[in-house]
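Note that this complex is displayed minus one protein chain, with the remaining chains in position.
Right after this comes chain A.
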Amino acid sequence: MEPILKGRNLVKRYGRVTALDHCDFDLMPGEILAVIGDNGAGKSTLIKALSGAVIPDAGTIYIEGKEVKFTSPIQARTHGIETVYQTLAMSPALSIADNMFMGREIRKEGFMGTVFRQLDRKKMETLAREKLTELGLMTIQNINQAVETLSGGQRQGVAVARAAAFGSKVIILDEPTAALGVKESRKVLELIQDVKARGIPIILISHNMPHVFEVADRIHIHRLGKRLCVIDPKDYTMSDAVAFMTGAKEPPSEAVAA
């Protein structure tokens, strides 16, 4: 089967630091792929290369077998790749609705929209509220409040809701539950399953092993800038995964080939 998103020989260096060292990557249609690795293993750089935020020095990325070159996140987005970054990428002084629709605002229908290019705030607010409710973010009182007035967890929830609302081909989540409460984390995991049920594959970067083992179909273990191995969570335990990731244990040879 052809991977929906494929990376081959990706290299990225920052000065003398090598973040990606001839790294390969495969995401199959409809799966949840977890990416785990030590701090500094290059997970975030890999994700940024796949989402257009970083331009790799070498290597190629394929979507559904076709080669693509992203020079900006907007290009990745137009290919249907939606990302929740660790930094969340939100404008603190703007409202939740403004942030959710940033770069793809809805204009009013008719004369006001086409000639005066007026935004349809009501529609954007209603849609934004719907998405937040789907995610169970009921503690947000006012959809027009500035993002800077939200707690860290609420902000993360808004960012996840934004990605889930717009991702059409791949959704990338970089530590989506790191700042969330118990209930919200659970909602995000449910949301991940919902998105998968809609047939959209997900890349999940997380340090939370129970969550990874609960939802992932396959686990990509990243070490020293490249893919060490890919394992099936049903065949290995959490401590095995941690041992591979930290180099305490050699990965099984059949997993390395995968």
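We adopt the following convention: a residue touches a chain if its C-beta (ideal position, glycine included) is under 8 Å from a C-beta of that chain, and two chains touch if they have at least 3 such contacts; residues count from 1.
Note that in this section contacts and distances are computed from a predicted model.
J.: Given the options "Imidazole glycerol phosphate synthase subunit HisH", "ABC transporter permease", "Dihydroxyacetone kinase subunit DhaL" or "Spore germination protein KA", say which is the protein name UniProt records for the missing chain.
T.: UniProt protein name of the non-displayed chain: "ABC transporter permease".
J.: Just to verify: which one of A:Ala89, A:Ala165, A:Ala179 or A:Leu224 makes contact with the chain not shown?
T.: A:Ala89
J.: Quick one: say which of A:Leu127, A:Ala146 or A:Ala243 touches the chain that got left out.
T.: Residue touching the chain left out of view: A:Ala146.
J.: Of the residues A:Lys69, A:Arg104, A:Lys122 or A:Arg198, I need the one that contacts the missing chain.
T.: A:Arg104
J.: Tell me where the left-out chain touches chain A, residue by residue.
T.: So the residues of chain A touching the unseen chain are 53, 72-74, 77, 83, 85, 87-94, 98-99, 102-105, 107, 116-119, 136, 138-141, 146, 148-149, 162, 182-183, 185-186, 189-190, 193, 210, 214.
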